[in-house]
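This is the structure, below, for whatever I ask next.
Note that one protein chain of the assembly has been removed; the remaining protein chains are unaltered in position.
We just call them A and B in the order they show up, numbering each chain from 1.
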Amino acid sequence: MVATTQAVATVDLLRWMPLIPLLASLINMFFGARLGRKTAGGLACAAVLASFAIALYVFWLLPATGMFRDTVYTWIESGSFQVKLSFQVDALTAVMLLVVTGIGFLIHIYSLGYMGHDEGMVRFFVYLNLFIFFMLLLVMGDNLLVLFIGWEGVGLCSYLLIGFWYHDHANTIAGNKAFIVNRIGDFGFVLGILLLITELGRQGIWTLNFMELQQHVNLLSPEKITLITLLLFVGAAGKSAQIPLFVWLPDAMAGPTPVSALIHAATMVTAGAYMTARLHFLFVLAPETLSLIATIGAATAFFAATVALTQTDIKRVLAYSTVSQLGYMFVAIGIGAFSAAIFHLFTHAFFKACLFLGSGSVIHALDGEQDMRKMGGLKAYLPTTYWTYVIATLAIAGAPFTAGFFSKDSIIWQAYSSPLGSTELWFIGWVTAGLTAFYMFRQLFLVFHGECRADEHVKAHIHESPAVMTVPLVVLAAGSIFAGWLGAPEYLWGSLWDQWLQPIFGGVHEAAHGSLTDEINLTLLTLAIGGLGFLFAYFAYGRASKLPDRLASLAGGGPYRLLLHKYYIDELYDVLIVRPFTYCSRWLAQVFDPGVIDGLVNGVAKAARGFSLIWREVQTGNVQHYLAGFLAATLALLAYFLKQQ
Amino acid sequence: MVPLEYYLILSAVIFAIGVIGVLVRRNLIVVLMSIELMLNAVNLTFIAFSRYLGSMQGQVIVFFVMAVAAAEAVIGLAIVISVFRHRRSLDPQEMQLLKW
Partner (left out) sequence: MDASVILFYVISVLLVLSSLMVVFLRNVIHCALALVAALFLIAILFVMLHAPMMGVLQVLVYAGAIMVLFLFVIMFLNPTAPEPRRKLWWGFGSLAALLLAASLAALLSNGEAPADPVAATETFGSPETLAKSLFTDFVLPFEITSVLLLVAIIGAVVLAKREP
């Protein structure tokens, strides 16, 4: 079962991890123009490096069962309900910290090169540091409310960064879409938080602190827990782009590539998985929610992979791939394998960031070209980019002994064997793995192999990226291989990872069915379908072939168009939701508000005026009329006195 | 002896007649005269009470009422003259400037 963390030490250092990037962000905001682009960028990178250093130090200090806490001040105090702005670091948070600050640092360095000639570079680093601040708040918060502040903050930074090149209207629309869809998720999230507070409050406990929540979770009835977890999952679905709230992530590719790498691959989108892992003690008590999460995760993984098969924009493929991999994480959560989910989060951060930065390198080399149909043959021009891309692709496809192999396999195996898993879940995960291998290698071949199909004037300028961009690529590629070695299955050298997270999640579930032989067999099956995907991609795209066109025109081209247009989901949402909503809004703004609301207010004034127009006629100016009134009143008084007698 | 009530009822009647004049007549001077009539009715009441209660205070009050009535009649007529000079009319119903 879940082990309670005993040793809680107070470490004042914790607050500096988010504070230093915040300070750097503020300094760049106010003085960035004066500092100049180079200094501002350097300051931003140094700030994240400082946070990474502190994270490493804290990680080194942290005992396996321990927790560090740093309380800054008491924020809300209302009767017995207290919320402190307080940070905690346990084993789970430590891992997230390393990912956020470490990969964040690498991406900051990369951005020095990628955004080096952009005139908004300073603003970029302001937003990026701000994002690191909020993300750290999210993972280090010791209660749901601080987590939520970080949650909202990263949403804000995502919006700011997606619409970074705001002169192009399409980018701002994408930013809006991301923010609004996120908001829908946040609505569910807030309802979940409120329900949690009130339900626990009914039992006399008023808190949102994670440790206290974990202690008192059995005070809640199962129906309430199911409802709360469902609402919280709505929030996670919004932030982590699961069905039905995933539509913002592909559009978010409008932002600069480092943003896509950091926010929409490695960190922000994983916040949903982190949140559910953090509240695992709540979710394990709601089996219906968990099965829903697993189903949605599996569906998302599969459908996103199918859409990725047909996309032609290099970043779009990676975006759908991210959605698909996030689906895997939620499948793991849904079957109670929280440790595996976080492990996949960890490895995915490495290879997805590597892939995105690599694509950024390609786009940079091709002067902004993102259409893969206009690429090809870049292997010769961009060697470092090519080889890191190969390694990352192998990792995501699950090639043996790469990071993706261990993490994905762990999920697929537990989907089969866990008491909450099922053969159906395994099957979908298995097929998706094959699809993943196919579309990733399709991308590799289209971009780097064959003839270079770029325009002439672009071809003339193709150059490898500077060191400041390629060094992070190499580091991330190394991570894509070795990061996974932390979580090998039992029949190899065992999982250091599971051991590390054991105090939080408890041990890995005993396999309900399936033995060691089954595990090895399924691993081989997964490798097989991955290999199949690779071969298929090779024959279709690795050599000049008519296969892609023949596939596209299969069954009259209908399925191909369906996938190319992402199942027309955006159009569906537009018709079902956006249009009625804007119609209602317009009606409210142009008819209801001026007519009824203003009418009501003006009506009061009009009524008052009307009355006064009538009443003022009493003042005729004629003294004798006034005296008549006097007399009438006097008579009334006299009558009253007479009555009294 | 005449009972006190007779004097009081007489005063009331005179007062009411004065009220008609103030209310209904459309000549400012007659209105002022009706006011004097009303004041006199009140004076009568005071003197009657003074006699029947044996106190001089009633008569003293009447003294002052007379003085004030004199002053009021003087000012009232001065205003009437002033108004007549401007409007050539003594009809109170034609002096309606202070209306809505």
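The rule is simple: a contact is a pair of C-beta atoms (placed from the backbone, for glycine too) under 8 Å apart; a residue touches a chain by one contact, two chains touch by 3 or more.
Since we're looking at a predicted model, the values are computed, not measured.
Enquirer: Taking the whole complex into account, name the chains on display that the unshown chain touches.
Expert: The undisplayed chain, in the complete complex, is in contact with A, B.
Enquirer: Which residue numbers on chain A touch the omitted chain?
Expert: Contact residues on chain A toward the absent chain are 628, 631-632, 634-635, 638-639, 641-642, 645.
Enquirer: Can you name the residues of chain B that touch the chain not displayed here?
Expert: Residues of chain B in touch with the missing chain: 1-10, 12-21, 23-27, 29-30, 32-34, 36-37, 40, 43-44, 47-54, 56-57, 59-60, 62-64, 66-75, 77-82, 84, 89-91.
The rule is simple: only the chains that are shown with their structure count from here on.
Enquirer: Rounded to a whole Å, what is the gap between the Cα centroids of chain A and chain B?
Expert: Roughly 93 Å, centre to centre.
Enquirer: Write out the stretch or stretches of chain A touching chain B in their complex.
Expert: Result: residues 616-617, 619-624, 627-628, 631 of chain A touch chain B.
Enquirer: Under the definition above, what is the set of chain B residues touching chain A in their complex?
Expert: Its residues touching chain A are 19, 22-24, 92-93, 95-100.
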